[in-house]
Every structure is written in C-alpha cells, then in structure tokens.
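Partial view: only certain chains, each at its native spot in the assembly.
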Amino acid sequence: MPKILVIYYSRTGNTKKMAELITQAIEQTGAEAELKQVADVNVDEIIEYDAIVMGSPTYYGAPAYQIRKLIDESVKFHGKLAGKIGGAFSSSANIGGGNETTILNIINAWLVHGMVVIGISSGDHYGPVSINAVDDRSSLICKNYGNKIGNLAKKLFP
Amino acid sequence: MPKILVIYYSRTGNTKKMAELITQAIEQTGAEAELKQVADVNVDEIIEYDAIVMGSPTYYGAPAYQIRKLIDESVKFHGKLAGKIGGAFSSSANIGGGNETTILNIINAWLVHGMVVIGISSGDHYGPVSINAVDDRSSLICKNYGNKIGNLAKKLFP
C-alpha cells in the first residue's frame, strides 16, 4: 500500500481541519496516510513517502514561510522525488484572496521536483480551498481530493 | 481627464454586470470611461485610451479565447502601451475554480505590454471576482476597483 504524508501549517485551525479531512479520505482508499504539522516534519522523512500533500493558509498569495522553508530544504532530495505524487490545499480569508496562487505555488514546487499532480474536475480545481472555517462545500472537496490522491497513489505505487 | 476603456466578454450576463459597476465607479472619479463588449472592440482603438480594464468568465483557468484573441492582436501596438494602466476581473462558477488565474492571465498581458497594474488590499486582491451572479460582496469590490483605477489614471494622466 502506498504511504502518503499530509503536512500542514495552521494558526486558526482551518487548514488543520482540511488536512484532517483529506487524511481520512486518503485512508478510506486503503492507502496509508500520516498527518503532521510542518513544525514536526524533519525533511529527511519526506523521501519515505509515495505522495506528499501540503496545506497552508494564504499569506500574501502564497503559503506561510514555514511551508516554503521545508520546500527549500527538500533540495537535498532533488531528483529523488521524481515520479512521486504531490498535492496542495489552502484556507483563505477572501474568495479572490490568493488561495489559488497559494495552491499553485505548492503545485509548482512539486513539478520542479518532477512529481505528479492531479486536478479536480468538479469544485476547486487546483486543490481544495476553504474560505475561513471549513463548510460543507469545502469539506466535500477535501474528501474528494483525498480520494483522488489515494486512488492515484494506489495506481502508481501498487 | 484620462480615458479608460472597459472591455468584457459575457454569456450569462455576470461579467457584463461587473463591467457596468466598474465603469460607473470609474466615472465617479471624474475619469472618462467607455464600456464595450469584446466583439465590438477594434484593436486599433485601444491605443487611444490611458487605461484598459478587461473582464471575462473563467474558462479552464483563463479568459475566453475571444479576450485572448484581442490581446494577441494588440501586438501591433507593442511598446506603445507602456506606462498605460491595465486592470482585470472575472466571474466564475466555483470559489477555487480558476478566477485568480484568469485575472492574473490578463494582468500578465498588461505587464508584457509594460503597463501599470494596481492591486486591492481589501477583498479580491488581484481584481474583482464574482462567483456566479454579482452579489453585495462582489459589487462592492467592483466599485472599489473602479475607484482605484480611476484615481490612479488621474494621477498618471492628469
């Protein structure tokens, strides 16, 4: 079974809640999922996973610097994550407040690593977005996304 | 007084409504504003304006091709629009449905032209976004944006 790491940074709890929903949905596909806040992640452990999903609040159109710090450190595995799966999600205070650019910032980092990314045809297309607290809409998209990530991982890492 | 052109493509009327609100707000600053749907714009006339604001529904994370066609044609003025002001707005079916990437697609075109762009510190930061029909939230942001564009134009083209 593929092993998937869900990493988040959260201050108000909104991004954390999204991370939990995504983690549960991944587990329901049969894949193994681990949930960690970014402060508890040692960069050395990311190499052990088949997929990494990362979430952050939207700060000035991008993830919190703590998330970017971990991505900067991941350079030590450059080339070795190629072919693994990457995902992203974000909570934000405003509808057009930078949530898409935050998610795409993380997605782009996965592409630079040569990783594989998947979109969502219904709902938030680049990755789940919550405007402030997680509501029914964003909860559903988090579950769909976790399901998609889990199933793609099972196909690529059987 | 500066002359500002607001161009839109709209099928359901949502983007058109946003265009109207932005146009009215520009006029309230004392700047001259003209509103046109993209089908009625001849590329030759864009050179006559000090600012161009362009809006589109979100189609696969980008403006409708009719908007891109006009931008492609604007190459005939390459370098001659430098220093003018550009703006963008979008309506979309989903919160994380590509509205930011649509707006930034237009903003990027203005930057390629060497134009000047302004963001919004409260509300939708890159340009006004409406999720489906224009509501009080998006209406307010359209008005603020028109106001900002009009006032910046008055400063740069007194």
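Letters A and B mark the chains as written, and numbering starts fresh at 1 in each.
Quick note on the criterion: a residue touches a chain if its C-beta (ideal position, glycine included) is under 8 Å from a C-beta of that chain, and two chains touch if they have at least 3 such contacts.
The structure presented is a predicted model; accordingly, all values stated were derived computationally and were not measured.
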Handout entry: Identical protein chains in the complete assembly, only 2 of which are shown
Key = 4
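FYI, only the chains that are shown with their structure count from here on.
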Practice task
Could you give the separation in Å between the centres of chain A and chain B, each centre being the mean of its C-alpha atoms?
Solution key: 32
Handout entry: Residue ranges of chain B in contact with chain A within the complex
Key = 61, 94-101, 103-104, 123-129, 131, 137, 141
